[in-house]
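Written out below as structure tokens is the structure these notes cover.
Only one protein chain is missing; all other protein chains are in place.
The letters A and B name the chains in turn, as written, and every chain counts its residues from 1.
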Amino acid sequence: MIKNIDNARKIKMGSSFMNSAIALVISLILGMVIIGISGYSPIESYIAIFGVSLGTLKGFALSLSQATPLIFTGLAFAFAYKVKMINTGAEGQLYAGAMAAALVGAYITNLPSGVHALLGFAAAFLAGGLAALFVALCKVYLNANEIIVSLMLNEIIIFFTSYLANGPLKPPGSGVGQTKMIEDTAKLTKLIPQTQLTTAIFIAIITACVLAYLLDKTVFGYEIKVTGHNLKASNVAGINVSKISLITFALSGAIAGMGGAAMVLGVNYRFVEGFSSGYGFAGISIAALAAYNPIGVIFSAFLIGILKSGTITLNRTTSIPVELVDIIQVLVLIFVAAPALIKSIMSRAKKVRSKSSREEHMEVKTSDI
Amino acid sequence: MTFNAEVLYSIVASTLRSSVPLILAALGGCFSVRAGVSDLGLEGMMLAGSFFSVLGSYITGNAWLGLLFGMLFGAVFSMLHAVMHITYRVNASISGMCVNLLATAATPLLLNEIFGMSGKSPIVEAFKKPDWQWMNNIPVVGRILGAQNVLFFVAILLVIVSWIFMYKTKIGLRMRMVSENPHAASTVGLNVTAYKYFGVAMSGCLAGFAGAYLSIGQMNLFVEEMTAGRGYIAVVINAFGKYNPLGVFGGSIFFGFFDALQTIFQNIFPSQLVMMTPYVFTLLVIALGLGGSRGPAGVGKHVDN
Partner (left out) sequence: MEIIRMENISKIYPGTVALKGVDFTLNKQEIVSLLGENGAGKTTLMKILYGMTAPSSGRIFYKGEPVRFKRPIDAIEKGICMVHQHFMLVPAFTVVENIIAGSEPGSNIFLDKKKARQEVIDLISRFKFNVDPDAKVEKLSVGEQQRVEILKVLYRKADVIILDEPTAVLTPHEVDDLFAVLRRLKDEGKSIIIITHKLKETKEIADRVVVLRDGNLINDNVDPRKVSTKELSEMMVGHEVNLQARRPAKHIGEVCLKVENLTVEEDGKEKVKNVSFAIHHGEILGIAGIEGNGQTQIIEALTGLRKPKSMKLTLDGKEVTGKSSDFLKAGIGHVPEDRLSMGLVKEMSVMENMILGYHRESEFCSKKGLLLKKQISQYAEKLKKDFLVKAASIYSAVSSLSGGNQQKIIISRVFSREPKAIIVAHPTRGVDIGATEYIHNQLIELRDRGAAVLLISADLDEVRALSDRILVLYEGEIVSESMPGELSEVEMGLLMTGGNYMVEEGKQRD
């Protein structure tokens, strides 16, 4: 009896991967409908999208470079979610990080090139972290809703950086809102010439690995997991819940801030007003698709990167809408968030009736206690 | 002297104008929370309302039918939230964010697919400011109210009707019971799921109305992301007003005032800094602990049938 339940748990763990896969497939199928409405053949379009992204070196590089900021924001959301906090502030943290990196890149001079870029990342880490720390303080000490506070702070940061880029920091003669170009020493090395793929992707992957290690192997990670699952039990166990929540959420913001640095130091070479096409919010879907697993985030971000790069390329010659990817992202989030929804879709498809009996089984267990 | 009075009139009139979408959206939030479902999806429902009311008006050439369209689709978007949270037990914050993200992604897509335009829609038939000459003869009040759109008066009416509904009717009492203790409601035979769906649908209709006010009430077209976070501000107002229609009305006026100041100072300070103020103000309200009123005890709780 106990063995059965234990097996059931293993199946459940494996099923989180299945769950994501099914969610993705359903979302891609629904995406076909959108392509169809736009007047293109869905299957051919998908072949074209994946063909462009994976079949050509430039497309592949574009996929990876599109994935880079998404890895950061995906990690940011996934990490905060480990303490059951929802970081909807990644977009603002990204802007804060970008501005910090742009300032360090442009106004600090005479540094060796590697060091300068790393300093830019460090500044972004700090800026994003501070923005998130403010939110976490409101949540922990004022019991405010972190989602709302984050969203308000997003607007404030975006408007404020935009003010800086249009006002005091605007280089003379510039038409759009942007800051001074960063020094060459702060620029990241391109991995493939004439693409936007830079060493930032390594920093992203290393960050994911560090987080995975932190969560699995360290006492800090253990305390994060305990806090996320059961607040009261963590108090009883002598864990400083406030401290853990504050640090985790601040780190989450810091990671999102690094995403901003990746954009500034690797792609735009300056802070440009409105540079993010919703990377912060895309992070929510990416984290969910990865079942909040840091290593999984690398792959889910890459997948969305492929879709983005494909549609961007195709959009130049056809009118397949770029918003397609945004819609697919939301659909993925919807289906991953609601495993029961997928289950019911699947069971309706298969007409399997095992679900109801399993639920009744649960009922016995709880009433027995 | 006259100049000062003019400024005052314009501030008050502008306050009322800016508060209408907040009143409507936050009132929607009341219905949602008072049925036990958190209201984080207001922004998306509002945005959907803005777009679809323009579409409705575009198709029918009638602003009222446009409004109806907007409310209907606000409700359609709210159903995503309802199905995910109520039926499939997804955390209401996540399902609310899903609605918001879906509306943000879908409206530009639809704008492109339907109108072939990006950024903004074509100009459509909108609500006109009523020409009530007689109002101008009433001192002060007439000047202020005369500057309002007809939808302002509808919004006031809705506040009163909603309050009566929640506190003076049987269904209102039952709905509130669901939000306070869904288990208790279930044991006296109430269909908890139905009440929750009703509350969320109402929030969708009202948020859709709020969105329509922005697109075909104040303006005559849809602009991408035109709700600009008002849905989130409505969530704060709802908590601020203790989830009570009358409280929400007061809270909206309060927030509307800061919105009005923004329009007045537009030409004096850099626009970005001025646009920042409502959010800074909202944050201050939260940080000072004013927005943290505890809602009904059973929000987010489910009942096993």
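One rule holds in what follows: a residue touches a chain if its C-beta (ideal position, glycine included) is under 8 Å from a C-beta of that chain, and two chains touch if they have at least 3 such contacts.
These numbers were taken from a predicted model, which means no experiment stands behind them.
For the chain left out of this panel, the touching residue among A:V226, A:A291 or A:I345 is A:V226.
Of the candidate positions A:N235, A:S277 or A:S319, contact with the unshown chain belongs to A:N235. Among the residues B:M177, B:V200 or B:V285, only B:M177 touches the chain that is left out of the figure. On the side of subunit A, the interface with the absent chain consists of residues 1-6, 8-9, 217-223, 225-226, 229-230, 232-233, 235-240, 357-358, 360-361, 363-364, 367-369, using the contact rule stated above. The missing chain lies against subunit B, touching residues 168-174, 176-177, 180-181, 183-190, 296-297.
We take it that only the chains that are shown with their structure count from here on.
Centre-to-centre spacing of subunit A and subunit B amounts to 29 Å, using the average Cα coordinate of each chain. Residues of subunit B touching subunit A in their complex: 40, 80, 83-84, 88-91, 93-95, 97-98, 101-102, 104-106, 108-109, 112-113, 228-229, 232, 235-236, 239, 270, 272-273, 275-276, 279-280, 282-283, 286-287, 289, 291-292, 304. Within the complex, the subunit A residues that touch subunit B are 34, 37-38, 86, 88, 138, 142-145, 147-149, 151-153, 155-156, 159-160, 162-163, 166-167, 278, 281, 284-285, 321, 323-324, 326-327, 329-330, 333-334, 337-338, 340-341, 344, 363.
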